[in-house]
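A single protein chain has been omitted from the complex, and every remaining protein chain is retained in its original position.
Here is chain A:
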Amino acid sequence: MISVSKLLCDLDAEGDGLRYDAADESTKRQIRDEKQRRPVVVWNVTKQCNLYCDHCYAAADTEIADGELSTAEGKALLDDLADYGAPVVLFSGGEPLVRQDLEELVAYANEVGVRPVLSTNGTLITEERAQSLKDAGLKYAGVSVDGLPERNDDFRGVDGAFEGAVQGIENCLDAGLKTGLRYTITERNAADLEGVVDLLTDVGVDRFCFYHLDYGGRGTEIVDADLTPEDRRQAVKRVCDMTREYHDRGEEIETLLVGNYADAAYLVEYAREHMSEAQAQRVYEYLRVNGGDPTGERVADVDYQGNVHLTQFWQGYSLGNVRDRSFGAIWEDESNPLLSALRNREEHLTGKCADCRYAEVCRGASRLRALTVEDDLFAPDPQCYLEETEIHGSPPFDTGENSVASGSSAD
């Protein structure tokens, strides 16, 4: 998760506390060097969903699926995550609100000291549920909208889904719940990006997370609908431009990019071209400490049956199951050659990533996309949109010790 607004507009908003980073932001050179950092854990509490989105990584269904963790097991899992020191649990799905014990689980997470946040399609957030989630101690709701009404509803397979999501967002805001947008950018909806931001800022939303498509779950079927590298570069540039325009007008929206750490490299290039060399250096420093793609390190996923995955999008492979042993034991077990290779991926990356000058801030971006498209875990991310001339050469800056720290991860 890369904060465009922070990097390009020096935003120091309340949102920093939402970066799901338990570590003190002022602590220099935390994280990467220490390898101590605990992951943000996405928990797909159910596979069930009231919508049927084209790109659903969890391949959600309308019917209840077998083997969902019970309320009691869920609380035991939260105890387990608290013991391990996971800073944040992101309740996700399916659609997490179809679980009527969600509030109970959110309250429990709060009680044991794991910050509860939510990823939802928004269409089940009635006034009552917005209030009960707020009362339970929910800290943030990220609501998915993937285009202006027509496109969004088409994507989500339900008429009125856009209006329903906006209604859900309004109910959250009325209940005093910090709420943001999740927008997965694809070829189909890239054109709606600014329109959706304009529309939702009018509703009162001030935090926008733009996701690149990862190729897991139902998403693999729409690899073809993903942006070309050129279009991706344009879309990311528009996010940068738009963020600066809003800030220039005094509207301090927070914008974030998620799911493709080639963005980190691009942001440095963008700052250099459109701002200044000094800004570019500052952006680079910040991102260097951030540490690049977090898969298998700073993010983790537990599915509704308790299987532990490397990210929420990588559902086809599980490291183990929390019904067999604790999350911490699974996550720490580097006798698993895949886990240890991913954590030392710098040694294994091939092709242009192997000698990319931005490798330190990117780390080869998504290994899942490389695996899905190239059938090679350490091939370059097919979504990398940097130009050859940007990739080659010595590291863009001499890196000093006085770095600023950044946060990680999913929401």
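By definition in this document, a contact is a pair of C-beta atoms (placed from the backbone, for glycine too) under 8 Å apart; a residue touches a chain by one contact, two chains touch by 3 or more; residues count from 1.
Here is the rule we go by: contacts and distances are computed from a predicted model.
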### Summary
The chain not rendered here carries, per UniProt and among "RSAM-partnered protein", "ABC transporter", "Zn-ribbon domain-containing OB-fold protein" or "Cytochrome c oxidase subunit 2", the name "RSAM-partnered protein"
### Task
Tell me which residue among A:V166, A:V239, A:I253 or A:L349 touches the hidden chain in the full complex.
A:V166
### Query
With respect to the chain omitted from the figure, which of A:A82, A:L148, A:L338 or A:A354 is a touching residue?
A:L338
## Note on the structure
Given A:L69, A:L256 or A:L287, the correct residue touching the omitted chain is A:L69
#### Entry: Interface with the undisplayed chain - residues on chain A
44, 46-48, 50-51, 58-59, 62-73, 76-77, 80, 98-101, 122-126, 158-168, 170, 217, 303-307, 315-325, 335-338, 341, 371, 375-377
